[in-house]
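Notes to accompany the following structure.
For this depiction, one protein chain was excluded, whereas all remaining protein chains were kept in their positions.
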Amino acid sequence: MKRLSLIILLSLLLTGCSSGADPVSGEAPEGAGDNGPAGYVFENGGVAIAMHGEVEPILQALGDAMEYFEAESCAFQGMEKIFTYSGFELHTYEMEGVDFVAALVFLDDSVSTKEGVYLFSGLEDILSAYGDGYTKTNDMYSYDLDGSRLSFLIENDEVTSIEYLAVTE
Amino acid sequence: METLLEILKELHPEVDFENCDTLIDDNVLDSFDIITIIAEISSEYDVNIPAEEIVPENFNSAKALYALIKRLSDE
Amino acid sequence: MLFASYGFILFITVLFVVYYLIPRRHQWKLLLGASYLFYYFSGPENLLYIFFTSLSTYMVAVKIDAIQKNQALFLAANSGRLSREERKAYRALVKSQQRKWLLLCLILNFGVLAVTKYTNFTIANINSVLRTVGSGTQLSFWSLALPMGISFYTFQTMSYIIDVYRGKHPAESNFFKLALFTSFFPQLVQGPISRFDDLSKTLYNEHSFDIQNVNRGLQRIMWGFFKKVVLADRILVAVNTIIRNPDIYQGVFVFIGMLFYAYELYADFTGGIDITIGIAQVLGIKVKENFKRPYFSKSTAEYWRRWHITMGTWFKDYLFYPLSVSGPMLKFSKFSRRRFGDGLGKRIPVYVSTILVWFTTGLWHGASWNFIVWGLLNGTVIIVSLECQPLYDWFHSRFHVKHTFGFRLFQVVRTVLLMSAIRMLDCYRDVPLTFRMLGTMFTRFNVSTLTGKALMGLGLGMADYMVLLVGLVALIAVSLLQRDGSVRNKLAVKPAAVRFAVYYVLIISILVLGAYGMGYDSSQFIYNQF
Partner (left out) sequence: MFKKRFLTAVAVILIMTGTLYLLERLLMPKHVSAIVEGSLIEEYYKEEKGHDVIFVGDCEVYESFSPITLWEHYGITSYIRGSAQQLIWQSYYLLEETLKYEKPEVVVFNVLAMQYDQPQKEAYNRMALDGMRMSLSKFKSIRASMIEDEKFIEYLFPLLRYHSRWSELTAEDLRYMFRKGKLFHNGYYMRVDVKPVETVPRGRKLADYQFGKNAYYYLDRMVELCKESDIELVLIKVPSLYPYWYDEWEAQMEDYAQRHGLMYINFLELIEEVGIDFAQDTYDAGLHLNVTGAEKMSVYFGKVLQNTFGLEDRRNEVDLSRAWQQKADFYYRMKEDQYRELEEYGYLKSLGARPPESTAVD
């Protein structure tokens, strides 16, 4: 039973077999059927990085990391790995021996989100790119989409932190 | 009674309707047969058997069925 | 509250003990309280619905009964004075009064069922029509939760009111007794759909503690849990893997998924019914059987006389017969015979009723096109096999295999495969996908892809497959033993040590092998929402 792949685990979170049928036939629910990345996706040099995506092919495409750090969590509950590339950090989590994208953190303004927000952009840039469907915790503006969260921290009217985060629930 | 037996015989020639009294209990007649019989009775006897009379007691034997027809046409 | 939960096990344990400790005349009241408590746990707002159904049905039934009694009094008082025609006219008048009340009750209760169950389905269909015609407007969905078991208790109480109207039995004069009939908790989750004249024989009686009865009830409960928790919930993982990933699992895997789902559905549904009937038996109450070894059926029609029996007879007694013998239908029958001749013309009206009934049956199973198509397919299969009867007769006149074991086995296997294939409509997201997937069984049936590794990839390990295999053998063995009488009767005459060993093995297997607890998907009974 332990050998479930992540995809299956995630799909198990959906409804039971019998009620799995969509109320209206003939209309596929959004995103069903294609396995393209869901949620907010970061792109760098033609490599798309989606939250909860498998890390291996991404690393292959990105090439060697500038820095690498790993943190074995207490009592072997999975290895957290951090790969540092020019402009961003890629964090991973481990499940059943496979690494998946846990987070992506911007390090400087050489990179931007797909929607064009950089570090040191203003709040209005965020709002015009992502709308007002955010949740606000202190000065952190977060947008949730399909298992991913994109957060911006505003300090002194400037974006000082941009993070993509894989949300589990 | 003769007409009724004819109707029944036509459906299941192999059954001895004069003597069998477990037509329903032994699954000799299924629901399709019953509907067909009722339709036939309706045209032959001009008696409409309502749904509430479709119970095993009325359909287990040709005799019972005939009694039902008589009762309904008397009412 | 689900059957396979710690809370439920605690609930029935406490109930069993209290039930036999209190004065016997209060036992049925305790059951009513327990049933409402059970229902409360499933969502307090649901109580309102079931109370409404109980109350409206109770009042209308009493009213219909009163009209009936008045008629009898009137006729008795005027016995000499009325002519036969006058009596007939009076009876018709009374009947029409009663019918008005009956219709009111049916409309109210089926109305609640329709609104809670089918509103969003209707809205979704209207929306897709609006989209097709290019309209920008879209209706928004209602956030209306479907009360647990509403399909079951509505059908059960409506059979009661119709039977009162038909004069099959008098109305229940005690509201609380009718409330218990409506809400009797073991059958609230997934049936069986009982009839009042049948269930009331034991439901309200005083039951003294009968060790034999309690023992057999407990055995049945445990057998049910074994089927459900050890087998059904285990194989569910593999079923889900296959049906949730139609891009990956095609061809031979659809076939595997179909067989696994047939296994799952059988173990889950019959297991649940075993628990229901077992609980009732411990309480001294007799609930009608709902299954009779359905996978041994030789035809679709027979299958539906042996699978979910109480639902089938409900549709037969309260929809198929009334529809078929209704005035318009009989007229149509006459017309049809004139038009199409005595052979086909006779059958066409029956087929029309059949299709209508199966459409309704599909709709009752769930508010989706999947189920409607499923129902229609069942009806079609039955009609086609009737139309092919001459072909069969010809075949059997040529080849004398009808009574050979091989031919019967062929019939059984054919029926099970056919029913299982149609059942896949439960699983896949929509109707086209289901047919596409079933199609791949013929276009991409590549047995070489069915490797051990692929089977392990479905989410089950070697040990799980072993359990399922042993379970399958046990299921077949019990079914074969059942053919000549109850397995528990046979067990009862065995020495105490043997009986204890059976208990022991069942309890330990459920506890250790059961697919429950953290790490397992807590799956609901498949029939829960129907």
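First chain written, first letter: the chains are A, B and C, and each begins at residue 1.
Going forward, a residue touches a chain if its C-beta (ideal position, glycine included) is under 8 Å from a C-beta of that chain, and two chains touch if they have at least 3 such contacts.
Computed from a predicted model, the values in this text were never measured in an experiment.
Put simply, the missing chain touches A, C once the whole complex is considered. If you put the hidden chain back, the residue from C:Leu203, C:Val350 or C:Leu513 that touches it is C:Leu513. Check C:Ala72, C:Ile126, C:Val413 or C:Ala463 against the missing chain and you find that the one touching it is C:Ala463. Listed for chain A, the residues touching the missing chain in the whole complex are 1, 59, 64-65, 67-77, 82-84, 89, 103, 105, 137-140, 142, 151, 153, 160-161, 163.
In the full complex, chain C makes contact with the omitted chain through residues 6, 461-464, 496, 500, 504, 507-508, 511-520, 522.
In the analysis below, only the chains that are shown with their structure count from here on.
As a whole-number value, the distance joining the C-alpha centres of chain B and chain C reads 29 Å. Remark: chain A and chain C have CA centroids separated by 45 Å (rounded to whole angstrom). In chain B, no residue touches at least two other chains. Among the residues of chain C, none is found touching two or more other chains.
Note for the complex: chain B touches chain C at residues 27, 30-32, 34-36, 38-39, 42-43, 48-52, 54, 75. Those residues of chain C whose C-beta lies close enough to touch chain B in the complex are 88, 91, 166-168, 301, 305, 316-318, 320-322, 324-325, 327, 330, 333-334, 346-347, 349-350, 353, 386.
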